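Sharing a structure here in structure tokens format.
Heads up, one of the protein chains got dropped from this complex, but the rest are sitting where they should.
Chains: A and B, in written order; residue numbering restarts at 1 for each.
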């Protein structure tokens, strides 16, 4: 599969929580990290989703937030992945920040200059990559 | 909390509409503006969400649309916030547009050059910031 999603995590389905229109799929992506994705039931059926299935979870860099301090707050985002910044590439108004997660996988976030400055994002900085379950897309072998 | 979300609105929960997998949370962010967010039920429980609770609603600049004329149309987006452009920062293919809302809060949108040109976005231009409920993330004090 060749697709533009900057974030691609291989994982195994550990739970499927069905709803009326959307369902929630939970994956173990290794290294103690898990990913939650919300997908439509139409997709769930087409993908024959089930516990134990191997899937690829994908998210665009533009849908990833970065957090350096979440102390004292609970977030609605289901995916909060701890890591360390490995690279910051600055553009004119945006920058791409690459983060190595605890389990070894890489996450990439496209954030504004403003955010890079105010969070002090630079190589070596511990950071959390925050991704809403609804921003995650899944792919399974046919 | 230090997080890269360019849009952060403090508000108070005025309604919670539960669904099977997702629920809808409505906030009053002051100045007559309200924000609707769709979050998973897992988050709702973890956040002990309830009417009267103080929350921070967050949205990435890349998930905000700008509209200068909605005459004659009804949109599916639940959040349509009126304001005035205060700044336009141009990048190579994108630009960041800052908007002061009626209630005083600031909204920030990352849109293409094409959109900035075709909508004639410049300082002083009245504009509506449009945000899908599913693009809004919530944070509550632990």
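Throughout what follows, contacts are C-beta pairs under 8 Å (C-beta built on N, C-alpha and C of every residue); 3 or more make two chains touch, one makes a residue touch a chain.
Computed from a prediction, not measured in an experiment: that's the story for all the values here.
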Interface with the unshown chain - residue positions in chain B: 17-24, 36, 38, 62-63, 65-78, 91-94, 109-112, 114-116, 118-119, 130, 132-134
Residue ranges of chain A at the interface with the undisplayed chain: 1-6, 19-22, 37-40, 42-44, 46-47, 56, 58, 60-63, 89-92, 94-96, 108, 110, 134-135, 137-142
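Just so it is clear, only the chains that are shown with their structure count from here on.
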For chain A paired with chain B, centre-to-centre distance based on mean C-alpha positions, whole Å: 21
